[in-house]
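One structure is given here, and the rest of the page talks about it.
For this view, one protein chain was removed and the others were kept in their places.
Think of it as A and B in the order they're written, each chain with its own count starting at 1.
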Amino acid sequence: MGSQLSESGIVRSSKPGGVRSSVVRIRSTKDFISREIKRIRQDPLALSGAIMLLILVLLAIFGPFFAPYDPWEPQYSETGALRLTPPSAQHWLGTDSNARDILSQLLYGSRIAVGMSILAASMIVFIGTLIGLTSGYFGGAIDAILMRITDAAFVIPSIPFVAVLVALTRPSLFNIVFAITFLYWRSSARVVRGQVLSLKERPFVKASRASGASSFYIIRKHILPNVLPFVTFYAAIGVQGAVIAEASVSFLGFGDPGLMSWGKMLQYAFAIGATRVAWWWVIPPGTMISLLVLSVYLLRRGYEEVVNPRLIRGQR
Amino acid sequence: MSILSVDSISVEYQTLSDAVRAVQGVSLNLKEAQILGLAGESGCGKSTLAKAILRLLPETGIVVSGKINFKGKDLLRLSTSEFRELRWQILAYIPQNALNSLDPVYRVGDQVVEAILAHERVSRNAALDRARQLFSNVHLDERSLRAYPHQLSGGMRQRVLIAMAMALDPPIVIIDEPTTALDVVTQAQVLSELISMRNRTSSGMLYISHDLGAIRQLCNDVAVMYAGLIIETGNVGDIYGEPLHPYTMGLLNSVPKSRGAKRLVSIPGAPPNLRSEIQGCAFHPRCPFRDTRCVKETPKLYEISQTRSVACHYHHKAKNFRILAEDPNIWQMPEPREAVMSDFKEDIVP
Partner (left out) sequence: MSSIQLASDSESPVLQAKNLKRVFKSPLGKQSLVRAVDGVSLELRKGETVGLLGETGCGKSTLAELMAGLQDPSEGEVVFQGFPLNKKSSKSQWRELRQRVQIMFQNPFDSVDPRYRVMDILTEPLEVNGVRAPERRDRAIAALETMKLTPPAEFIDRYPHEMSGGQLQRVCIARALMLNPSVLIADEPVSMLDISVRAGILILLDELKNTRNMGILHISHDISTLVAVSDRLLVMYLGKIVESGSTEVLVSSPAHPYLRVLLNSVPTVHDTLFTKGERELTLKGDIPDPSNIPDGCSLWPRCPLAVEKCKIETPKLKPLDQMKTHRVACHMAHTDDH
């Protein structure tokens, strides 16, 4: 009954796609990291995504130091305020209607975009995993309650909700991040829960229980490491969503007024009506948003194999 | 009369780093109305050989040498389209997992009819009649014709596959472990279907399995495979009653014969790594009767008679070996025992 295991120790697949000489298993944190790096290096799309993201992160960290001007300061020349000037030697991306340097705005804005995405992603990962784990492993009433909350979260449309929430409370970055997180943990929680449910039934988990291991021990040693790939996958999705949500919210005018974000730049440009006139104002922030989302997306694609086993070829 | 002749086939699985020699220079002959059992444990190459014949090897599987002859044609040299045409008509295949082979969205009767119509110029009604007959041959109710695969039990699905395979009355049927996913009683039922099929048709069948009991019950002749090689052939009575190769002896003795676990023979060690070139006899590291010749010289398949062959230098000592092989302690010896060898420089058994 069932399949026979080969005694010669050769891990061979019987599916078309043939033999992979690398074994697709995570061994330890160090192995995990080096394996992920290798995986990224092998996939050209993921690699370009990773590089892009790295550049953006570096931009976010160091950019503002290199900003030629204060993004809030109107710029003057001898003739007067440099309103809506196209790109020039002094102002590489030109200026906006308030004579502020656009390049500087872009650089400062990158901090918001990248920083907020990472924050949102981390919170999504953390909360989603926590809920998924608890729900999946303990089941029963806890599971029922948490899943009903998750269902409710699914019903809410993302951007309008964020907009409304922010409008009702103070428009601040924190609120935006909070609102985004509140929505996006739903997918990761669901998926983590599913994964936990199936892991719970695997013989090695049962064997652990038979040894007398506590739930916490089993979750820590056996369940959590196995759900991490899923979690990172959904974190990436969360980042994408977060970036777009923030940009949209700022664009709609609900953004934090004290901060310079890319969405804000777009909102202002639209409000002034400068879109057809000042392409240098509109295109850079739009492009940057797209690049950030794209880089995360490309990276994420590399993880689809892990998350969707049907895409895996030739694995035992 | 030989209908399929496999001539020195070697198959390798090629990965980025190395090559696995799954089948090494295997030759066999399948005759009309013969059921040839291909016996062996996992990794011995039997499934690979079957897939090579059916040209169903995965991308990494390559036939590096040899021919597969059917009526004078080398099946491996045919183009894909030529082979496809020929396949269902001459070479039927009953695979392991019935669920994967039946299209879930079509009724099983329709699938059989379509298979017939694709290869023969008959009317739909004639095809349907034949489907009915085929189903009744495998003791499936006519009503089953209208069922979808998921509505049938595992045993019934397997019988559908048998019916489908026989639809065009193929001269060669290759059966690959058809009973793995079934419960014991159903396994026995499927086996008896195959037996009645054997009695009814004149097709030659290649039955691949690790289930020695099933092979014994179903097959006329047996070829035993080990590490990609055929190490013994013969008819069922000879192989199970008077095996010539130590591996066959060990294998048969490891299956329970009587009450008591202590009498069971356990062959120590494991099959050789097929990634590297094998020196000498493939089985020698685990063989209690080996000596220096076995370590250095690869035994060829010695032909004892028309039907009997064995790849062992000392096959003439088989009678003695058989007696010794029943003792589990013999098999625990890691080094070749000089004493054992000298025990039968002369024949002990009268």
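The rule is simple: contacts are C-beta pairs under 8 Å (C-beta built on N, C-alpha and C of every residue); 3 or more make two chains touch, one makes a residue touch a chain.
Source: prediction; values computed, not measured.
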What are the shown chains that the left-out chain touches?
A, B
Option touching the unshown chain, where B:Ser5, B:Gln217 or B:Thr298 are the choices
B:Gln217
I'm checking contacts with the chain that's been left out. Which of B:Ser42, B:Thr201 or B:Thr298 qualifies?
B:Ser42
Looking at the full complex, which residue from B:Met1, B:Leu16, B:Val105 or B:Val184 touches the chain that isn't shown here?
B:Val184
Missing-chain contact, candidates B:Thr15, B:Asn137, B:Ser254 or B:Thr298, resolves to B:Ser254
Residues in chain A touching the chain absent from view:
1-9, 11, 23, 25-28, 202-204, 206-214, 217, 221-222, 225-226
Since one chain has been left out of the picture, which residues of chain B touch it in the full complex?
41-42, 153-156, 183-189, 191-192, 210-214, 216-218, 240, 250-252, 254-262, 264-268, 270, 328
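Throughout what follows, only the chains that are shown with their structure count from here on.
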Roughly how many whole angstrom separate the Cα centroids of chain A and chain B?
52
